[in-house]
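First the structure, in the form of structure tokens, and then the observations on it.
Every protein chain except one is present and positioned as in the full complex.
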Amino acid sequence: MKKIGVFLCHCGINISATVDIEKAMEALKDYPGVAHIEDYKYMCSDPGQQLIKKKIKDLGLDGVVVCACSPTLHENTFRLTVKAAGMNEYKMEMANIREQCSWVHKDKTVATEKAIKIIKSVIEKARLDEALDPIEVDITRKAMVIGAGVAGIQTALNIANSGYEVILVEREPSIGGKMAQLSETFPTLDCSQCILTPKMVEVSNHPKIKLMTYSEVVDVSGFVGNFKVKVKRKATGLDWDVCNGCGLCTEKCPKKLPSEFDQGLGERKAIYRPFPQAVPNRVVIDFENCTYMQSGKCGICQKVCPVKAIDFDKEDKFVEEEVGAIICATGFETYSVKDIPEFGGGKLPDVVDGLTFERILSASGPTGGEVRRPSDGKVPKDIVFLECVCSRDPEHYLPYCSKVCCMYTVKHAMLYKHRVHDGQPYVFYMDMRTGGKGYEEFYQRAAEEDKVVFIRGKVSKLYQDDDKIVVCGVDTLSNETIEIRADMVVLATAIVPSKGIRELTKLLKIQIDQHGFLSEAHPKLRPVESLTAGVYLAGCAQSPRDIPDTVSQASGAASMVCTLFANEKLKHEPIIVGVNEDICSGCGICTVVCPYDARKTNLEKKLVEVNEVLCEGCGACAAACPSGAAQQNNYTDNQINAMIKAILGKGG
Amino acid sequence: MEISYYPGCTLKTKAINFETSALALLEKLDVKAIELKDWNCCGVMFSQSQDNLMKQLAPIRTLIRAKESGRDRLLTLCSMCYNTLKRSALFIQENEDKRDKINDFMDLEETEYFGNEIEVVNILTLLDEIDKDKLKASIVKDAKDLKVATYYGCLLTRPKEVAIDNVEDPQIMENLLEAAGCKPVYFPFKTECCASFQVVSRKDIARERTRKIVDSARKNGAEMILLACPLCEYNLDKLQKELHEEDSTFETLPVLYVTQLLAILAGVDPEINDYSKHYIDPRPVLERKGLL
Amino acid sequence: MFEPKIIAFYCKWCTSAGADLAGTSRLQYAPNIVGIRVMCSSRVDPEHILNAFKEGADGVLIGGCHPGDCHYKSGNYVTLRRITLLKTMMEDLGISADRLRLDWISAAEGKRFAEVVTEFTEQIREKGPLKKESLKEEAV
Partner (left out) sequence: MAISLNKEKLRTQECEKLQEVSGTNVYSCYQCGNCTAGCPCVDAMDIPPHEVIRLAQFGQIEKILDSNTMWICASCVTCSVRCPRSVDISGVMEALRQIALQNGNEDVTKLGELSSEELEELPQIAVISNFRKLTS
């Protein structure tokens, strides 16, 4: 009989307030296989772990059941604990009596009974657990970063500067992301382009970074250390190896379109470079709007191109890359003004979102940094800024706080005042959230020095009246309704994940939350990892955040990748499904359900053979095997059936 | 198409023009509206209280009548009837215990009502359902330079559960009028409340609301206000007249039920309208546009 | 009141994580269910399910990732096929098919997890205990 040690954690009072630990110990102490039972306030703490180690050594335990939190949280912790005491780490099992018991039930009797059942079932599993050794796998020391905004750029640079190769994939023709569109940044008011463009250039010149702009990830296979990624390189209509970015074509192209980079305020051509500082300095043809592509007439760009780069080739190309780690840094978008009917539904030209106002403020923007309103180019003298537009509104829009709007709105009001000295900015806010280094001081300065009027309350409605926008709001501090006839209104609309993130996360097999933001492996302890090994997160794709937070998280993700790459070999979970050659008849049913082609029928030997490296351990084949020849390590039929018995009160 | 029709109190008196024009228009569009037999008051204004179930009896009894008619849809012209009937039906559909209690109160009724048997349809929704090409084909008068403000008030678009269209920016009337060849103007006050029943005890509030609403419509170039609620019609029409009498610089705009204009455009004799019911005579504008 | 015994099998990646989220959100649900965490819902063999009924379970819940979201690409589709097939056979074995429920619950759906568990528990409570005598043992 195996000697199993059962260790019950109180988790402070998280478990012990609901589960009667003493009663549980009493019920379990004579359970078959239990050689020792003990409780402790914090089993995951150092003394707790020492206690487990000591008992393994003193009593010669060959199985351990830790009754505590979810294995997602501390399975690894306790595996390392038992390993340090000389026990095989796969003989350690966790019984989740916190998340799935003490936290979800209030009645102590009921919760205690359920906890006992859970623990019994896990003891049953532990009794039949076998010693397993991780399978060693080679590692490709090259990373792929998806998304080249400031998050992706920072991650790529950090990894590359550590000496590893990086492929940086970006959907748009240029890297830079949303940060390239910003005017100045809070709270220092240094120019966004001045701090970002040198980094963009560094990326493009870095010998370890391969840049793939105007490209999208279309398929991902493999696993940590050994991913295969298929990238679509969208057709640009010209040969980028020949193009030198002189821009003559964009000057001569007769077709004008609203510029996405300038949020539709400025113009671009059908052959264009998103902005003058674009990296790489290359142009692309917008096939949908190019006159030549639509009607076969024009072709001016081809005529004027001094290096003959234009070929109008519409074929997308696909490349496959092998990488060891993937960082998802796909960024954000802002909630569209078009979808907010009470604020004009996008029909009022002088009601714009925050990103559009950034372009109006930007020295490289369509007005050269002069604040002029879109409808008639007039300088607005009364300007209203609304915070929490679509954020914190579970009834109509999004329940969460978009985090950056308070600060950027204060910045907008301040920058406006710096440009238009005789103008008056007003800010409607619900709560001013200025947690950050120098942020509160920045907010105070806006009120004190720049005389920004802060109004505590929401705006119910906006409408056009002559050439004014009437703002109907409230100040809940004076309990007065407020009406402002403004020249322009800026909406701090909510931060939402960028388009296409759902499709990408399906490819990457990572989780998203209900709003489409990427889910981290643990909100506090593993904030830059996804639940899929080898896939990391950075930036606003995970949740709204400002530039300093984005950059620190990006560096964190990069360091996780470097930590991974520092391993000689990777360890693959040995929870695989093997073949009992004595029983297997080679029927091949298991090969059909395997999603990884890890199982192959050997017709000569009439056997199925398993490639252990490819097996990810889902167990679909074990359930399909008609003879019981395919058994999953430490999830055998015997174990599962014993667990069922124990739960239903018939075990032991 | 046949549909049961519930008139409600005001449609037979003050708002007779709404009924006459709507029924005439529907006839042009091959819709037969059959008035319910033995109908009673809709209850007037849905009771928002969770425990005052007596207030739900009148609307539910009306829905019982509709159920007994054998037709599964009930047309209302008045927006208040629409709102009350629809919300009451929803209320008992969502509160099973309250539904049972309400039916207990009405044990003399032969029919029981559960909440989802009858679809309450507002005239605007019904008109919107009709193929726009058919509507276009029925139009015989040209009103392409007539600029109109479409006014919805509160009960057609609030609360969200019974709204006939987008709560903040309904377009259903605009679409109908565009199909009929008129030009709806930008009108940010189209869902702003006219102060409703407060006209009885706080006329001052209702007057100020009327002033704001009419000012906005006029400023945006409207030549008339079109609506679909007898109470809004009274407030905007009567109170404009009072405002004008007080201050002759206040310019008035005629107020019509949307069906009145559509019926005229569809070739219904304009004389079926009882113009004496209007406080501001719409005939000068209609004449100017060649619609009489 | 009859307290049904329910066994749940759920995958490590989605439903178990969803159950953990229900815990961190402190959502209360019926305690009748005890879960067995497997790597993927496709590890659950119909034999395990029948075995659970044989051993006295009144209901069995299987939780997996939403279609298209399986951590192992297609495991949940395999599960769906197996459970559909098993349900058609259960009546013959004397177990009503609605004692077995397959549901997709993602890691983000803590609330849904709690709702499904409570709803299923109530449903089984209403059905009453699985009568052992009606089980055709030899078939199991």
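A, B and C are the chain letters, set down in written order, and residue numbers restart from 1 in every chain.
FYI, a residue touches a chain if its C-beta (ideal position, glycine included) is under 8 Å from a C-beta of that chain, and two chains touch if they have at least 3 such contacts.
These numbers come from a predicted model, not from an experiment.
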For the chain not depicted, the shown chains it touches: A, B
Among B:L57, B:L90 or B:C193, the residue in touch with the chain that has been omitted: B:C193
Residue, one of B:L57, B:V167, B:I272 or B:L291, that touches the chain absent here: B:V167
Of B:L63, B:M80 or B:L265, the residue in touch with the unshown chain: B:M80
Of A:K303, A:K317, A:H396 or A:K606, the residue in touch with the unshown chain: A:H396
Those residues of chain B which, in the complete complex, touch the missing chain: 8-10, 13-15, 41, 43-45, 47-52, 55, 78, 80, 153-154, 158-160, 167, 191-193, 195-202, 204-205, 208-209, 230-231, 234, 238
Positions on chain A where the hidden chain makes contact: 342, 388, 392-397, 430, 456-461, 472-476, 479, 481-482
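Methods note: only the chains that are shown with their structure count from here on.
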Chain A-chain C separation of Cα centroids, rounded to whole Å: 30
Contacts with two or more other chains, residues of chain B listed in rising order: none
Residues of chain C touching at least two other chains: none
Interfacial residue positions of chain A with respect to chain C in the complex: 70-72, 96, 98-100, 103-107, 110-111, 113-114, 117-118, 121, 506, 509, 511-514, 519, 531-532, 575, 593, 595-596, 616-620, 622-624, 632, 635, 637, 640-641, 643-645, 647-650
Chain A partner contacts - residues on chain B that touch it in the complex: 166-169, 186, 188-189, 216, 219
For the chain C and chain A complex, residues of the former touching the latter: 5, 7, 12-14, 16-17, 19-20, 22-24, 26-29, 31, 34-40, 42-48, 51-52, 55-57, 68-69, 71-75, 78, 82, 106-109, 114
